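In this view, the complex is presented without one of its protein chains, the others remaining in place.
Order of writing sets the labels: A and B. Residues in every chain begin at 1.
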Amino acid sequence: MSADRREWPLYEVFVRGKRGLNHVHVGSLHAADDAMAVRHARDVYTRRNEGVSIWVVRADAITASSPDEKDPMFAPSGDKVYRHPTFYDIPDNVPHM
Amino acid sequence: MTTTPVEPEALEAAFEATIARHDRIEPRDWMPDAYRRTLVRQMAQHAHSEIIGMQPEGAWIGRAPSLRRKAILLAKVQDEAGHGLYLYSACETLGVSRAELTDLLLTGRQKYSSIFNYPTLSYADVGTIGWLVDGAAICNQVPLCRTSYGPYGRAMIRICKEESFHQRQGYELLMTMMRGTDAQREMVQESVNRFWWPALMMFGPPDTDSPNSARSMAWGIKRNSNDELRQKFVDMTVPQAEALGVTLPDPDLRWNEERGHHDFGEPDWDELAAVIRGEGPCNAQRMAHRRAAHEDGAWVREAASAFAERAGAR
């Protein structure tokens, strides 16, 4: 058997845990379209919690800061595919939703 | 994208410096190919284990003996699906798609944890798995919250938070059963007898026999050796067994005052090797179940893609 011909696209999920906080990147998921992505985000990342706000965005719609040649850590590594840059680091001590 | 060439030596040095600082490597950073390959393999096999691990306990959701236990077990098995999902996502940050990873699992080119190839024979197994199997997983996983690869560490933080509930619900079930009837107490002891040695094997072969461990530790992908973690697990579990009122099936198990640790017997490494080779009691069944779910769902995934495409075109 082979990998699916058309895999559902990857979405990044951002959740506002409670009022007064920013939306924070919590993870990613696959969905066929935007509406399904919101539903999946609710089921996977908020587990039925009411009163939170969810943003989803297709991973391939995200534009990353351009690599800076002054910093070798940002050097592009040729043919590597970076489908999924993670911009918003969650510090270890931030309580989860 | 700017493509000013950067010297490979400079990249490598910067990578090593980040590791030495115990700082995190992030997806867009340069990293050695072997680091990337090791990470993908470790995260993928971890993800596969979560997904296959739904089955042994999932088999008892329909037969849970109280509605409260049914809710707890269903939620627990659901969590494992979430863990698999978080870890597949972490793999995807390195450019490997979930479809590819699923393919690697279903064609047997990547493995999952040996423990899930053992059968679940009574409801006490739900408790024992929570206590010993999730307990062993926690020992393995807590150090991984500090792993050198950022997305992996962040996935592990979320997972560990949920795992502690898993272990507690298992232990609580066993405690409750031990306060029940004689038949229930026998079920608990019989279950612990079956799962003790396979749980010890979850930490992998002895350090002397674990060729890739040293490099993974140097890279901060792994944080402790197999034997260190196994010892920690035994030391942690012995008092819990006493509190529960069950015995652990190892005649060599005793406190060693000098070492400040428990001595314990040698697991049957031939058995572990056989299970990993695919000769465990349930390997074929677990793979068949996963394959059926994936194949039965193909038309649904395709339908949703077709619908989204058409809606997008309108």
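The criterion applied here is as follows: a residue touches a chain if its C-beta (ideal position, glycine included) is under 8 Å from a C-beta of that chain, and two chains touch if they have at least 3 such contacts.
The rule is short, and it goes like this: contacts and distances are computed from a predicted model.
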Complex member absent from the view - protein name from UniProt, among "Rab family GTPase", "Acyl carrier protein", "4Fe-4S dicluster domain-containing protein" or "Ring-1,2-phenylacetyl-CoA epoxidase subunit PaaC": "Ring-1,2-phenylacetyl-CoA epoxidase subunit PaaC"
Residue, one of B:Ala14, B:Leu85, B:Val234 or B:Ile276, that touches the chain absent here: B:Leu85
Full-complex contact with the absent chain, from B:Ser66, B:Asn212 or B:Thr247: B:Ser66
Chain A, residues in touch with the chain not shown (by the definition above): 8, 29-32, 35-36, 39-40, 43-44, 46-50, 97
Hidden partner chain, residues of chain B it touches: 51, 54-55, 58, 61-72, 74-79, 81-82, 84-85, 88, 123, 161-162, 165-169, 171-173, 175-177, 179-181, 183-184, 240, 289, 292-293, 296-304, 306-307, 310
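As a working rule, only the chains that are shown with their structure count from here on.
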Residues on chain A engaged by chain B in the complex (per definition of touch): 1-8, 10, 27-30, 32-33, 36, 44, 64, 66-69, 72-77, 80-86, 89-90, 92, 96
Complex contact set, residues of chain B against chain A: 1-4, 6-7, 10-11, 14-15, 18, 24, 26-31, 82, 85-86, 89, 92-93, 95, 97-100, 102-103, 106-107, 145, 150-151, 153-155, 157-158, 161, 291, 295, 298, 301-302, 304-305, 307-308, 311-312
